[in-house]
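Note that one protein chain of the assembly has been removed; the remaining protein chains are unaltered in position.
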Amino acid sequence: MEYTFIIVLLPFLSFLFLGLAGKKLAPRVAGYVGTAVLAISAALSYLAAWQYFTTAKVGGVFKPWSMDFRWLNFTKDLHIDLGMLIDPIAVMMLVVITTVSLMVHLYSIGYMHGERGFQRYYAFLSLFTFSMLGLVVATNIFQMYIFWELVGVSSYLLIGFYYTKPEAVAASKKAFIVTRFADLGFLVGILLLSFYTGTFSFERLTSGDASLFNEAGGVTFMGCSVIGWALALIFIGGAGKSAMFPLHVWLPDAMEGPTPVSALIHAATMVVAGVYLVARLFPVYYLEAPDVLVLIAIVGAVTSLYAAVVACVQTDIKRVLAFSTISQIGFMMVGLGVSGLEGHEGLGYMASMFHLFTHAMFKALLFLGAGAIIHAVHSNEMGHMGGLRKYLPVTRFTFLIACLAIAGIPPFSGFFSKDEILAATFHFSPLLGAVMSFTAGLTAFYMFRLYYRIFWNKETRHDHAPHEAPRSMTIPLVFLAFVTLVAGPIPFGKFVTSDRAEYLIHLDWTVAGASVAIALVAIALATLLYRKESAIPDRLATSFKGLYTAAYKRFYLDELYLFVTKKIIFNGISRPIAWFDRHVVDGTMNGFATLSQRVSCAIRGFQSGQVQQYVMVILLGTLFITVLVLFI
Amino acid sequence: MDYSSFIYLKEELSLIAVIVILLLYDIFGSKKSLTYFQPVACLLLVGHILLTCCPAPAVLAIFGDTPAVDQASAGVYPLFSGMYNLYPLGSIVKSILAVGTLLVLLQARGWLESENTVIRRGEFYVITLFTLLGMYFMIAAGNFLLFYIGLELASIPMATLIAFDKFRHKSAEAGAKYILTAVFASGLSLYGISLVYGTTGTLYFADIPAGVTGSPLQIMAFIFFFVGLAFKLSLVPFHQWTPDVYEGAPTPVTAYLSVISKGAAAFVLMAILCKVFGNLIEQWQAILFWVTIATITLANLFALRQQNLKRFFAYSSISQAGYIMLGVISGSALGVTSLIYYVLVYMFSNLAAFGVISIIERRSGKVTIDDYNGLYSTNPRLSVVMMIALFSLAGIPPFAGFFSKFFVFAAAVAEEYYWLVFIALLNTVISLYYYLRVVKAMFINKNETAIAGFRSDAYTRLSLVICCAGILLLGILSVVYGSIHHYSLGW
Amino acid sequence: MEKLHLEYYLVVSIIMFFAGIYGFITRRNLLAILISIELILNSVDINFALFNRFLFPGQLEGFFFTLFAIGVSACETAVAIAIIINIYRNIRNIQVKNLEQLKD
Amino acid sequence: MNFLSLFVLIPVLMMGGLFLAKNLKQIRLVATAGASLLLALAVGLVVAYLGERAAGNHEEMLFAAKCLWYAPLNIYYAVGVDGISVAMLLLSAIIVFTGVFASWKMEFLEKEFFLWFCLLATGVFGFFISLDLFTMFMYYEIALIPMYLLIGVWGSGRKEYSAMKLTLMLMAGSALLLLGILGIYFLSGESSMNLLELAKAHIPTQAQYWIFPLVFVGFGVLGALFPFHTWSPDGHASAPTAVSMLHAGVLMKLGGYGCFRVAIYLMPEAANHLAWIFIILTGISVIYGAYSAIVQTDLKYINAYSSVSHCGLVLFAILMLNQTAMNGAILQMLSHGLMTALFFALIGMIYGRTHTRDIRELGGLMKIMPFLGVCYVIAGLASLGLPGLSGFVAEMTVFVGAFQHTDTFHRVFTILACTSIVITAVYILRVVGKILYGPVTDKHYLALTDANWYERTSTVVLILAIAGIGLAPLWLSDMINGSLLPIIQHVKL
Partner (left out) sequence: MDISIQETVFFLLATVIVLFSILTVTTKRILRSATYLLFVLFATAGIYFQLEYSFLGAVQLTIYAGGIIILYVFSILLTNQQADERLEKLKNSKVAAGIVAAVAGAGLSLFLLLTHSFGPSRLAGGEVPVKAVGTALMGTEKYQYLLPFEVISILLLACIIGGIMIARKR
């Protein structure tokens, strides 16, 4: 399996090449180079997947394959290795990433055509792909952290691609800092975990060897075990990347980046890194800190519901998709949170991974479709769209497929994965299941609201007729739509499960039927409200003004963040500190100087120029010293 | 009557010979021949220095007659039955002083050749050398009488040097201030000596320690005596004459006062404290502790504000004296080595600075720090010399001042004077500030009307080159310190 | 002289000494200051002679010190007076208050 | 004379060459040749060092040589290097090299500038090769004093004030240090200034309690230890480019290196007992510097405060007294040295074009000078600890090392120190966003040109070094680790 190394390395070489030589290349060539390299990577990934899933099974369990080389030594036990860990989820992620990335690369040739910094764009895309691939094949948690940071930076660079646009710059900054803040949790979590277990290695951590955690046994902090804390902190890192409530604020803003970037990073790959992280460490979570898993489930559910509600009222199509992404990642988190480890208990895990897979495809499809629409109308606002079905037929159909998939309508892929999550959730807690079902309904509603507002509804005037995107953009759409269509029945449990053993999927029809029913009702409602131009939505908005505005404003979370950063950190901490530094600390230092000068001026009269005074001082000095020595 | 002892007074006798020759030359030389007065004087002094530098035993060996070495303190040859002590460290200090005097004389040439002073040129040389001779006797004295006469020989003619520019009121005023305070201080000192005599019954250094019992009167006597030397060293609170006199005196005389006179006094003070009042070590260490702190701190505080460079250097030299006291207070061999070394380095540094001040004052009449603004743009070499000197005074490596400061601190720390060294060290920061003020004026400040560029005379240049060489090499060549240390081992 | 203790003489010399100091500090004429100094030196001379005579009559150390001190004080006086006269020539005045140009 | 002395000799010879140089061309020739020679020598030293170690030479100090200097005080001119000094020498050589290119175009007094520059270099190199406390201290001061004139003459803004403040504060630190050194010398009972001999001797614990703070604070002033760091913002802001580079890049490392070599190494008991005080101070430095940097508007101030934070981390890590953290400290010194030098070089180049360093007046520079912009972003990313660049390696090593302490006190401060990576991100991105991105704020900027060849040389060399450490840290880390062993054994009591 050594060649898998090349999968990761190729994008990096491409990045170096494009980054250093890009300026001298024609833009088109740069695009081709990037795409070609990705194509090789993708091909190798498929090869690897095929080879792995066909050969790696030993005794009914997929055996991971790994290679390592030492990168940095910390202590006797702790060292960072860089390497490749090939196991089912890694292979799955390789496939997802290379596929979506390839599609995005291809799509971007058309979408980014004529943009300034085209070469740079491709360099960054390659960098991102490299980082993401490195992340998923990480053999140890520190390697993951390394690539974790790298994807963060590539995301930053890509969100800020239009660096002359202040909004883009602000969004990129926000994205980076919020995730960085979460990464702090991740880092501390790593430090804690590694300190007590003495290893970073995933293989050792997830081996189920309880002796690793012996040292931490009994160490508690604020009533929870220290490993629990470590895992919770690590989850914070994942929550940041995966835009879990309340760390999701960066994701909607990140839509300022080019749309294909949103498709790649902020829909399909990077944002699921958190899910992947939890999945990677799942055995540890399950065995050492089940409480944290419950926490994860709750956070996932809250996020999911929250995002779905907000998505219902957004008017920027990319924002809607962004909230939809947040919501769907919430589903995945819930799936993991409710899952058990072995056998049928592991349904949630399997479902979550499956959903990750299908979601990557259809969400990328949605974003790329949105890109095609934006490409056509040069706007993100729903208000500027409507009635586009005539102009963009390919986009429309692929978009519809994706909408159906995400709404959970069989036989589209989303139905299968989501349904399993719901089943697992109901199995875990009916209440949570109900919430998630409701959220699924909301999902169907806002997706079709989106669909209708774009392609149906009232047609807006355009300066020039919108036209279908070029071939390079539509091919990816079609390809992804195809995957979305066919991915559903994939026997996913054969490949990716919590215990790496085979899992036989059987649909729970009560749950499935109910959810499909809910979805259909929601779609019907959306059709009613938005298919034609109608006053009902506005009326609803005015009658539930408070709720509507709050949801539109995303429940004021951004304002809260702004308040915390601007008012508290910037004005409340930094300014006083800077003032303190200049006036108190530095003032003290200057004070010494001033004091010396003052004293110097104050005593000048002492040197009066009168010789008699001098003599007097000599005499008194002598007497003083005498008295001092003799009597004191 | 055994007059053979005289032959061992090679330093003093050769200096007297130089003085006499110069005196006669000045009186009887024709006007034309007097134009060579300067070179002749300097050459004679060089000869004298060479003779001084020859190790005493080597010279003594010529006469084949080595006097008995005092066993109690190795290396000391008492002459005139103890009236006069011949010892290597003394000779080293004498030769250092002589070199310093030579440098001063080199720097003084330009000034002496000016119209007003040329007729008093001969006197300047003779009197300067007389004061030097006085210091020699101070250093070599083995008896308070000889010490006292030496002290007066070093200070009374000095007053005439200070008042040398007699038509300039400031010079005259400085002279008067100096002689009045000097006489007063020597009066106190004399009173102290009288009480020392009264309580010990002898004036011979060698015999006094036996009589020093530490009675209160004796301590008072000691303190009164101490005032005389503290005055010469300008330790606080006996320092107030210094700035006024330094400012008023002709610059070469200021240089001479600040270096030669001070260096001699420092060494003599240490010698007498250790050799004569060794029994009072607790008392004089306590005194020096506070006096040193006061000296360094107060002088630094005063120096902060000075504009006139000569006054500035007066305060600087007061604080330097404080640092010298760190060597004295230790009372150890390390201390005396450091002290001599410090004096040597200080001499080169201060004379370099005064050389620059002197030549600039002569060429432009300017002596304030502000006048030096932009000096580097017009007189780069002088500025660099000045900067090196200032850095050396501030104790910045690789200049010798760093080493000398380090050694005096080491000497004091060796005797566990941590707080004293701590305060002294903090004061180095203040002193660095004011030294940098001058550097700043020369290098950083801009000035449209900077002192015009000029070429200094060969004598000044020679002296500055010697000084700079000294500053640069003394630290790096450890042999100087090593040899001083070699002779101080018997301390 | 049995009844005349050393201390009697010493008291006299101390009074002379500090009278001199008082004079030095208070007089305004440079020559008057110089005269005060003579008192100081003179009192010291007495001290030496006294100690020699009363305590250590074996050798003449104090005696000679006095002898030399008288000579030295003569020198001092001569030079000081020369300087004062020079000042007088410069500014036609020998008040000590005129010696305050140099200060700070 | 052993070849380490060349590190001192070359700058001195350069000074001689500069003194004789007649025109700008010759000055540049001398400076470039000398700096290249130094760089080559440093690289050669690294190779030679690794070779010796690989050959199984386990002496604590390699290439050691000494000759008696001041016999009465038993002072030697003693040189020798271990992995740590080798690393620092390499850093210094790189920064001197790039500094020469960064000051390719001086406006006036080129010769003097390079003379002082070489004196500074002499001090820096001498400090790192010294094994004798006396020479170490001497070189330390030699390195400090040129700063005064370099800032005072060639600086900008409130240069006189800043130069004076910097010099006085650093000299006050060195005054404390001197007392500490003398204390060590006399109280160790060894009457030796040699580091290795002193380490074998035992300084009485009681004495350590007062000497340690003196030495630590003395060096700490240069390492921007709170609250003695205030020279840094003003000093850096006023200094000319190359001087800022050298000062932040190398000179501040003297502080950390000294704390480590002298304070910790020679006084292990006091280090163990008093570390907590300084951990608090350095912890404050780390956070405080970062927070202060957030609100600054002058690029150099931002960077200066950032240096306070980063150098605070160095001292913080040293005080953790374990091998990993100390290794991290050394790596952080290297990393901070390189990236801060890069920062200052870039700021200098930007300032040289726009004549302002106020981030409120700058904007959109990425479009106008993409090369500088990209370099600035890289420097920024290195500063905020992006993997693949040096900052990450250093910071992670520090954090992992610091986390080896299990008590709450250390934990809390470690986590506090960790938070600095977030704050760092905030101010770095703020600056990058303001000055490089967004619309161009001043039409005049449109006419500005991108970097020249010499500027490119300077930045590229630095970036290569940063990325080199960031990508392949193992050899460096192992080299340092090997040399830390004896020290750690010593400190572990």
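In order of appearance the chains are A, B, C and D, and numbering begins at 1 in each one.
Everything below uses one rule, namely that contacts are C-beta pairs under 8 Å (C-beta built on N, C-alpha and C of every residue); 3 or more make two chains touch, one makes a residue touch a chain.
Quantities reported herein were computed from a predicted structural model and do not represent experimental measurements.
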### Query
Which of the displayed chains are touched by the chain that has been omitted?
A, B, C
## Note on the structure
Full-complex touch with the removed chain, picking from B:45, B:112 or B:149, is B:149
### Message
Please output the residues of subunit B touching the missing chain, sorted low to high.
### Response
1-3, 5, 16, 23, 80-84, 119-120, 123, 126-127, 130-131, 133-134, 137, 143, 145-146, 149-150, 152-153, 156-157, 159-161, 163-164, 166, 175, 195, 198-199, 204, 215-217, 220
### Summary
Had the left-out chain been drawn, it would touch subunit C at residues 1-12, 14-23, 25-29, 31-32, 34-36, 38-39, 42, 45-46, 49-50, 53-57, 59-61, 63-64, 66-68, 70-79, 81-86, 88, 92-95
### Message
Which parts of subunit A face the unshown chain closely enough to count as touching?
### Response
612, 616, 619-620, 623, 626-627, 630
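Basically, only the chains that are shown with their structure count from here on.
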### Task
With contacts defined as at the top, give the pair, A-D or A-C, that has more of them.
A-D
### Interchain centroid distance [CA atoms averaged], subunit A/subunit C, Å
97
### Query
Rounded to the nearest whole Å, what is the centre-to-centre distance of subunit B and subunit C, using the mean of the C-alpha atoms as each centre?
27
### Multi-chain contact residues (two or more partners), subunit D
168
### Query
Taking each residue of subunit A in turn, which ones touch at least two of the other chains?
593, 604, 607, 609, 611, 615, 619
### Message
If I apply the definition of touch given earlier, which pairs of chains qualify?
### Response
A-B, A-C, A-D, B-C, B-D
### Query
For subunit D, which residues are in contact with subunit A within the complex?
165, 168-169, 226-227, 229-231, 233-234, 288, 291-292, 294-296, 323-324, 364, 366-367, 381, 384-388, 392-393, 396-397, 399-401, 403-404, 406, 414-415, 418-419, 421-422, 425-426, 429-430, 433, 436-439, 473-474, 477-478, 481
### Query
In their shared complex, at which residues does subunit B touch subunit C?
144-145, 148-149, 152, 156-157, 159-160, 163, 166-167, 169-170, 172-177, 179-180, 183-184, 186-187, 190-191, 193-195, 197-198, 201-203, 243-245, 247-248, 305-306, 311
### Summary
Counting only contacts in the complex, subunit C reaches subunit B at residues 17, 20, 24, 30, 33-34, 37, 40-41, 43-44, 47-48, 50-52, 55-56, 59, 61-62, 64-65, 68-69, 72, 75-76, 79-80, 82-84, 86-87, 90-91, 98-99, 101-104
